[in-house]
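Now for chain A:
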Amino acid sequence: MRIVPFGHVLLLAGLLFVMGAFCAVTRRNLVMIVLGVEIMLNAAGIAFVGSALRWGQLEGQACVFFILAVAATEVAVGLAMIVFAYRKTGSFDPAGYNQLK
Partner candidate 1 sequence: MTLYTCLFYVLAVAIVTTTGIAITQRNLVHAVIYLVFSFFGSALLFYLLGAPLLAALEVIVYAGAIMVLFLFIIMMVKMESIEERMPPLGQWLPAVLCGILYLALGAVVVYTAPGSEFPLQTAMATPVELGKYLFQRHWLSIEIVSLLLLVAIIGALHLGKRKETGGTEEP
Partner candidate 2 sequence: MPMEFAGFPFLSAILISCLAGFFIILCLPEARAREIKWVGAVCSGMTLALAIYLFFAYDKSRGGLQFVERVQWIPSLGIQYFNAADGFNLPNLLLSGIVFFTGVLTMWELEIRVKEFFALYFLMVTGVFGLFMSMDLFFIFVWYDVSLFPMYPLIAIWGTTRKEYGAMKLTLYLLAGSALILPAILYLFVQSGLNTFDIVRLMQPGTFTAYQQKFAFILLYLGFGILAGVWPFHTWSPVGHVAAPHGVSMVHAGVLMKIGAFGVLRVAMFLCPQGWQHWAQLMALLASIGIIYGVLVGLRQTDLKYVIGYSSVSHMGIVGLGLSTMTVSGLNGAVFQMFAHGVMTALLFSSVGYIYDRTHTKAIAELGGLSRIMPVASGYFIVAAMAGMGVPGLASFWGELLVLLSAFETYPIRGTLAISALAVSALFMLRVVQKTFYGPANPKYVDLQDVPFSLGVPRMILVTVILLFGFFPSLLLDMIETASIPFINGLPR
């Protein structure tokens, strides 16, 4: 049964990618930046699954598996760092971090 042309899946993934990027760039909160990147990775996952279906291979789905793993490590390390930074400087605002001249 025909679901939908492959282009649409890519468009969806692209849209999600942009929204993730937009969130990472504009929100003045470190956690939201990491969240934005999560959304971007998720968008890539969707595109991978779509491509796997388009080419009828399992390669794409295998990649999504790794994306999940990388997303997990990213959150782990990212939030640890943010908490460490919050504990030291007491702020989540990325603008605060410009002592390095």
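A quick word on the picks: all candidates are chains of the complex that A comes from, given by their letters.
As a convention for this text, a residue touches a chain if its C-beta (ideal position, glycine included) is under 8 Å from a C-beta of that chain, and two chains touch if they have at least 3 such contacts; residues count from 1.
For clarity, every value in this text was computed on a predicted model and none was experimentally measured.
Note on chain A: across 1 or 2, the candidate touching it in the complex is 1; the others do not touch it there.
By the touch criterion given at the top, residues 1-12, 14-16, 18-23, 25-29, 31-32, 35-36, 38-39, 42, 45-46, 49-50, 52-54, 56, 58-59, 61-62, 64-66, 68-73, 75-77, 79-84, 86-93 of chain A touch candidate 1 in their complex.
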